[in-house]
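Note that this complex is displayed minus one protein chain, with the remaining chains in position.
Letters A and B name the chains as they come in the text, with residue numbers starting at 1 for each one.
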Amino acid sequence: MIVPMSHILAFSGAMFFMGFACVLAQRNLIMILIGVEVMLNAVGLTLVGASALWGQVDGQIFVIFLMAMTSAEVSISLAMVVYLHRRSKTLEADAFSGMKG
Amino acid sequence: MNPNLLFIIPLLPLAAAVVNAVAGQFLPRRLSEGIAVGAVGFSTIATLLLWPLVDAEGVRAELYTWIASGDLRIPVEIVFDPLSASMTLMVVFVSTLIHLYAVGYMREERDYARFFALLNLFVFAMLTIVLADNLLLLFLGWEGVGFCSYALIGYWYREKKNADAGRKAFLVTRTGDVFLGIALLWLFSLTGTLSITGINQAAFDFGSGTLLLLTLLLLAGACGKSAQLPLMTWLPDAMAGPTPVSALIHAATMVTAGVYLLARLFPLVSLSSTGMAVIAAIGAASALYAASCAVAQREIKKVLAYSTMSQVGFMFLAIGVGAVGAAMFHLFTHAFFKALLFMGAGCAIHLTGENDIFRMGGLGRRAPLVFWTFLAGALCLAGAPLTSGFFSKDAILLATFAGGGVFQRILWGVAAATALLTVFYTFRLVYLVFAGSPRAAGEAHRLPGVMRWTLPPLAVLALAGGLLNLPVAWGGSGVLNSFLGRFAGREIHASHALEWGLAGLATLLFVLGWLLARLRYRPFPEERISPARDFLLRGWEADRLVSAVIVRPFTSLARILWQRGDRKGIDGFLEGTGHLLMAMGEGLRRATTGRLHSYLGGFAWGLIALLGWMLLRYAF
Partner (left out) sequence: MSTVLFYILGFTALAATLMCITRRNPVHAVIYLVNAFFALALLFYLLGAPLVAAWEVIIYAGAIMVLFLFIIMMLELAPMHTPAGPGWKRWGPVAALSLILLCCTILMVAVDTGSSQSVPFFYVSPRVFGTVLFKKYPLAVQVVSFQLLFAAVGAYYVGRSERLADREDKS
């Protein structure tokens, strides 16, 4: 396995910013959530790479925690998507501006 | 007789004041009036009954210790000596008559309870001044009369003018009181006591500079209360009050409190010859100033107010030349005839519904009783031979002339000129009000009997008041002077020839003034408008002077502090902070669009900043 750490980081960075761009550009709530998933996975790649670099198990363990947290987050956010869709029949993120000051 | 009975004299009016203040509005009108008049009347009777208590050294009675704190011990103690006894008798007697008069005068007022409560309270406070053997107690009464004066001047407070006049009187006299208060504190720090007797005894040990300053401080206090130069502007305005108030407070009693204070502390005051000279000069100057103003006044009560100021100036002059006996003599006679004049003026106002003497006229035939009694008072004021005013004023002129120095001669000249002016304005008043044909346009009232019948006793007293202190040269024995004993001030050494000469001169002045007034005012003259007349009418522009020298700089300073300091500085800073925070909040409010993407955008920019900063840190 002759890969420099910097390449792993570059891949994970590219993926992270793709997810980021998705979150910023898309207006569909589901697509925004998908962007978040992409970002989380990019972080996971970094963690695994770092775990291998330093020869520590902890990085991989944190990926597990990350997955567990992600499942919690996704279940809640998808429930809210269902709720919002039921309430206003749309998934347009800009339609929900109740926090406008 | 138990000296403690003396407390009945001041406490009766106080009790009546309390009753009237608390329950006056619920009592029948007659009862309320009866309580007020009765209390003062019984005070008079009590004074007469307790008269035998007087002895030359004074009888003391202590009620209780008011303040005891360390070295300071202030007993509520009154002293009944010839000076205070005679003053007390005058105060309660005149008060009784004026109370009676007020019953008639205030017949149509609804707010009689407040009036009588304040009037009684005033009598109590005045008696406190007179009887107090302690300067702090005296000061209590001093402030008490000031308050009552304020409240009674502004009795018809619904009109702003009257309330303003009350405030003015209060503030101006308060200016004098500050000096008196300083004098009190200083005296206490010097002697460790505030007892008048103690202070008078301790005064011999003071340095001359201290004595002079103390005298000037006391004089300033006296000037404020007695409307002498330069604290005199309040008295003409004080005529906004009801006429009985003017008669009682601003003619007979309160304005003479300054004279009484100086007479009480005469042993101290007399030790400073410079101070005495200042007192005499202030008295003479006030007398001349006020007499000149009185010549031009149009309102009947203002003429009398200025004349009061002028006569009190005579008393100050007498104190200043050491003739306390003459001062007190003039104080008493003045109290009688000035109260009489004010009451007569009240009747005239009542009868014509006018204040302006140029619109009165012809009252002599309509109300002979008022005319004759007023004339009696006017003769006394003018100093017609053999009336009380003649003797008392003469005593002052004599004492001044007998002083001997050039300074005294100048003062005498001023006083003689004032006497001439006095005669002139008095007869001007009499001719304009009572002679000629009626010119009044106002609504005339019927005169209540009680108002009319209080005049004759005073008239008799005024005319015959000279007997109180008939000089030896006239075959009398100087009763008041010998009664006052050690309080009478310095002995006057003058030959009978000088006395007769001065009396002749006074008679001459009287005749001269009378003739001038008769010539000018007997046929009703059209009023001439001239700058000089306006100048005198407005009291030598004293009000304008005060406002230019004191009020306006103070106002502009206050405005600067208010607008620059407070509004722009403090408020500006605080409001500016508030506005800044509000603007910031407004900006932030606009940042919270409620849209997900703007938040995420912010997040992105933050990330860029963070990464950029880390890059920079790596690079350099």
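We adopt the following convention: a residue touches a chain if its C-beta (ideal position, glycine included) is under 8 Å from a C-beta of that chain, and two chains touch if they have at least 3 such contacts.
Remember, predicted model here, so these are calculated numbers, not experimental data.
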{"item": "Interface partners of the hidden chain - shown chains only, full complex considered", "value": "A, B"}
{"item": "Interface residues of chain A (partner: the chain not displayed)", "value": "1-11, 13-15, 17-22, 24-28, 30-31, 33-35, 37-38, 41, 44-45, 48-49, 51-53, 55, 57-58, 60-61, 63-65, 67-76, 78-83, 85-86, 90-92"}
{"item": "Hidden partner interface residues of chain B, rising order", "value": "604, 607-608, 611-612, 614-615, 618-619"}
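Going forward, only the chains that are shown with their structure count from here on.
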{"item": "Between chain B and chain A, distance of the C-alpha-averaged centres to the nearest whole Å", "value": "93"}
{"item": "In the complex with chain B, residue positions of chain A that touch it", "value": "20, 23-24, 27, 32, 93-94, 96-101"}
{"item": "In the complex, chain B residues that touch chain A", "value": "588-597, 600-601, 604"}
